[in-house]
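Take this structure first; my questions come after.
Missing here: one protein chain of the complex. Every other protein chain is in place.
Labels A and B are assigned to the chains in the order they are written; within every chain, residues are numbered from 1.
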Amino acid sequence: MTAATVPAAPAAPSAPRRRPRPAGGSLGRYILVRFLLIFPTVFILVTLVFLFMRTTGDPITAALGGRLPADQLAERIHEAGYDRPLIVQYVEYLGHVFTGDFGRTLTDNQLVTDVLFRYGGATLELALYALLVAFAVGIPLGMLAAYFRDRWPDAVFRVFAILCYATPVFFAGLVLKLVFAVWLGVLPSSGRAGPRNEIALGRLENPTGVYLIDAIRLGDPAILGDVLQHAVLPAIALGLLTAGIFLRLVRTNVIGTFAMPYVDAARSRGVSEYRLVRRHAWKPALIPIITVIGLQVALLLGGAVLTETTFEWKGLGFELAQYLQARDFVAVQGIVALLAVIVAVVNFLVDIAAALIDPRVRY
Amino acid sequence: MSDVVEIRDLHVDFATDAGTVPAVDGVSLSVAPGEVLAVVGESGSGKTVTSRAIIGLLPETASTRGAILLRGTDVVPLSGAALRRVRGTDAAMVFQEPSAALNPVYPVGWQIAEGLRAHRRLSRAEARRIAIDYLDRVGIPEPESRIDHYPHQFSGGQKQRVVIAMALALEPELIIADEPTTALDVTVQAEILDLLRRIRDEFGTAVLLITHNMGVVADLADRVAVMLDGHLIEQGPVGEIFAAPREAYTRELLGAVPRVGARTSAQRRPDPSPETADVVRAQNLVIEYPGRFTRPAFRAVDGVDLRIRAGEVVGLVGESGSGKTTIGRAIAGLTPVTSGSLTVFDHEMIGTSERAFRPLRSRIGFVFQDPSTSFNPLLTIAQCVAEPLVVHGRARDPRSARERVDELLEAVQLPAAFGDRYPHELSGGQRQRASLARALALDPELLIADEPTSALDVSVQARVLELFSELQERFGFACLFISHDLAVVDLLADRIAVLYRGELVEEGRSEQVLQSPQHPYTQRLLASLPVPDPVEQAQRRSALAALGDGAA
Partner (left out) sequence: MGVRARLGRLPVIRQVRQSVGLQRGMLVAGLVITGVFAILAIFAPLLAPYGFNQLKGDDGVSFGAQDPPSLAHPFGTTVGGYDVLSRVIWGSQTAFFVIAVAIVLSIFAGVLLGLVSGYLGGWLDRVLVVIADAVYAFPTLLLAIVAAIVISHGQSNLVGGVFAAAISITVVFIPQYFRVIRAEAVRVKAEAFVESAKVIGASTWRVMFRHVLRNSTRTLPLILTLNASEAILTLAALGFLGFGIEPTSAAEWGYDLNRSISDVTSGIWWTSIFPGAAIVLIVLGLTLIGESLNDLADPRLRTRRRSSDAAGDDGAADDDIEVVPGGAIDADAPADRERA
């Protein structure tokens, strides 16, 4: 999963660009163009997933094949309309997706969007914790590694970074569980809260699904503490994976901008090395960093599926894994398509954020 | 009065994959207060390294020995905070590429203040006031509002002014200007040189000017130091060096500089007879680069009329963005034509297809600007030169074309053995010769040369230009010679066409255009070109100033 960070090949200075500088108001145009790009992206992914899932058969045979007699199976297939031409099904499916209908699960007959609303909060919470860990660990260490470039702290940080993303999240989760939950017994090994607190949280009216917020609303410090304790290990397991990538990304980009003549120019005026890293190299480096961080959303979601399975963290990823076990491919297709939309929107927001930092786009 | 900087027996070595390479080998020089010392030399002479050593700006692979006294303190052993205190205040630097020397994501005011705050405790308001003051002094209009602008909002010349303001703001006694005008157009160059001269006069700042351009030296310097291969071979007052150079190398360097009007009228050829066929004919030629999405298209060439007759050399001159390269590319079928008419060998280029044009390609040769990238790095020179022969079916494979390749290499004065080398094993000048050999492989009737010598050192340039005109005489091809340098064009061209922002402003026989230019832009272009002669340059400078006043 590291390839998401493969930097673009060192680009040689290309032939002088003859394109004129964008005139004023280019940011608005950029946002518009970038926004429009969401639609083909979602369309492509939804189509891809649909085609993949349907080329080899229908979901009912996949889920119930062998368990039901052939005639009953055929009847169910006919009822669900899976015996119609693929193109008809495809157009219908696209129409549904367009109106926000991602289908119903086969196994427990729920709306996929309902599944999202019920479990999305948990995944969001986990992802935010993990991002927090990743930022807190990855960015300062990355800058330090760049500062100590090719000296021993750099070597230590880099090997740490590689270990972070060489370790599958589920293995990191297992080891953390083994050490902190089983051997040391200081942290809970799975779930999002203790059983009793889980019930208390479940009774809350209009739960957000984000336990941190729900626990604060309950106003019981014991529950809040319990919720936070449960979050520590999953957040570290998922966060370290991303932290490793951030570390490498920050290091590479800061070193890259550090070699730019304008840094030398600032140096020639007596600006301190610390300030060169902290101010002069950091902000230009941030632009590519933010763009790549956007791509890590995908990694985070993939990692969330594995982390949630390891820690029985009942979020979207955990549910997805359950549906996978049950061979409920309608649910899988729906959830995957929904995630495609989320990824596309998040990437859009991230690209806009990167553009906002870059004065060359802003003005 | 003591010297601002005194360099004693400086040695700088670089570590490379091939071992240690000495870049500077025992250089001693000094700059007096208020003096402009020009250090000249060709690439690899160590002039940039010497200047960077003064403020300790060399990469980690460098090791420095000797002494550099900045106001009496040796900076060579300094590091950390002590070195930082010296940087900017004792000696400040102006860089070659102003757009690279400015941080793209911070406003210029912030960047000026950064230097100030590194040395003095200043409030935000004070730093801002000082920054505005210096922007004003270097001639940035409306400095109060421009201070909050980002670098990309300034033109190239303005950016260099900002860089100079940054250096000045720290009130250094020495400004090190490393090729400060090389990246700029010649008209802008004249303005920046004026600014540097004014700074010396007003502030009494000494300037260490690093340059390869003898015209710039003649324009600005008081004293000159000539470097070759890491050694300082000659130094003296500018008048002496230009009038009576002692060293052979200095003489050669000065002799190699092309000058406008160096060719006598006897050397010029008469116009070809009126019935000579046109090789290229452009009428009201318009070339646009399409805009992306809702962005408007960019018009690079706007209504140009131009013809090249058989056997004639036409020089196409203009500054960056004038559209000169675009015209060359359009003739070679690399850039599509938008409207008007462009015929090459009576083949209309509007709406043409690659398939229809391909047979004509054997009649056109092309020499590119950058010799380092114009060869496929994975093929030998012989394979590269044989490529046109193979493509057009004159040879089955590179090996069977070898005889012809050796002939061509000989014609461009390269030993046949060079055919077996890879491009990176050749020097820039050798590569450009090989490039000529490739362009001539099919005996073209038209050769397009796009700034073929601008990436070369001046002495190499002189030899390549000589070869060029010799080959033209011998093979008699028509040639479109594209250059930003009027003096270079003058050496070769029968006729000169001057482009300005996509429009052809003047066209005529070379001597006519250069001796009595009609269009104000041509006049300005010609007057901005510094000549390698301090006395003459001083006169030209006042002429240019008068021209500027007249225009204003």
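FYI, a residue touches a chain if its C-beta (ideal position, glycine included) is under 8 Å from a C-beta of that chain, and two chains touch if they have at least 3 such contacts.
Predicted, not measured: the structure shown is a model, and the values here were computed from it.
Q: Per the definition of touch given earlier, which of A:Val88, A:Val175 or A:Ile199 contacts the omitted chain?
A: Of these options, the touching residue for the absent chain is A:Val175.
Q: Among A:Val88, A:Val186, A:Ala222 or A:Ala259, which residue is in touch with the absent chain?
A: A:Ala259
Q: Which residue, B:Ser2, B:Ser320 or B:Asn376, contacts the hidden chain when the whole complex is considered?
A: B:Asn376
Q: Contact with the hidden chain only, please: which chain B residues?
A: 13-21, 23, 43-44, 48-49, 52, 57-63, 97, 99-100, 104, 292-293, 332-334, 354, 358-359, 361-362, 364-366, 368-370, 373-378, 384, 387-388, 391-392, 424, 435, 438
Q: Can you name the residues of chain A that touch the chain not displayed here?
A: Touching the chain left out of view, chain A contributes residues 1-4, 6-15, 30, 33-34, 37, 40-42, 44-45, 48-49, 52-53, 55-57, 62, 150, 154-155, 158-159, 162-163, 165-168, 170-171, 174-175, 177-178, 181-183, 189-190, 248, 252, 255-256, 259-261, 264, 284, 287-288, 291, 294-295, 297-299, 301-303, 305-306, 309-310, 321, 324-325, 327, 329, 332, 336, 339-340, 343-344, 347, 351, 354-355, 358, 360.
Just so it is clear, only the chains that are shown with their structure count from here on.
Q: Looking at the complex, which residues from chain A come into contact with chain B?
A: Answer in residue numbers: 16, 18-23, 29, 33, 260-272, 275, 279-280, 283-284, 287, 357-360, 363.
Q: Which part of chain B faces chain A closely enough to touch in the complex?
A: 55, 57, 81, 84-89, 92-93, 95, 97, 100-107, 111, 114-115, 118-119, 150, 152-153, 163, 166-167, 170, 289, 292-295, 298, 300, 320, 326
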